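What follows is one structure encoded as structure tokens, with my remarks underneath.
All protein chains of the complex are present and in place, except for one that has been dropped.
Now for subunit A:
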Amino acid sequence: MTCALPKKTQSQWATFARSWFLIDARMQPPGKIASMCSVRLQGKHKPIYHPLSDIGDHVVVMNTRHIAFSGNKWEQKVYSSHTGYPGSFKQLTAAQMHKKDPTAIIKLAVYGMLPKNLTRRTMMQRLHLFPDDVLPEDILKNLTEELPQPREIPRKLSEYTQEERNAFPMLWTPPEDYRMK
């Protein structure tokens, strides 16, 4: 039993413990999610950070199927790969990649944001991606904290009530016979 440990040991245990963070990626830009993940996987959010210390935390990302690229990136962003053999240059748009594997976009984004050294693979092992919000029980038990989403999700017009729509100020009142397209 660890009950009789001196105080310094107990507070050190708390300082060096590995936390488990949860991020909901619904309607979020994958780049912002990936930068939050990479900061916590490296341990840069802790004052005891050192690149050799291996004090990164676990990050669990859910709803990766529902990420939202801004602009036309679903059609314009291209993920390329080449196995080295002739004729094996593949280029996939983000939409095709997402259809094939809903976690791949965030995984590649985080991989590119981590430091390019041997610790990167260990940090990627601590990243857990789930396409929907169904999480396995043991991961649910481990979670410490949910992080706030980086982007505020705008409400759809169908989510506004009729009162709010009526209360919204109009720039000009159209005449009776004005036809709105």
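Observations on the structure shown:
Rule of thumb we're sticking to: a residue touches a chain if its C-beta (ideal position, glycine included) is under 8 Å from a C-beta of that chain, and two chains touch if they have at least 3 such contacts; residues count from 1.
One rule holds in what follows: contacts and distances are computed from a predicted model.
Set against the options "SERTA domain-containing protein 2-like", "Metaxin-2", "Large ribosomal subunit protein mL44" or "Potassium voltage-gated channel, Shal-related subfamily, member 3", the UniProt name belonging to the omitted chain is "Large ribosomal subunit protein mL44". From the set A:K141, A:K156 or A:R179, the residue in touch with the chain omitted from the display is A:K141, counting the whole complex.
Looking at A:Q10, A:S53 or A:S81, the residue that reaches the missing chain in the full complex is A:Q10. Against the chain not displayed here, subunit A makes contact via residues 1-3, 5-8, 10-11, 13-14, 17-20, 58, 138, 141-142, 144-145.
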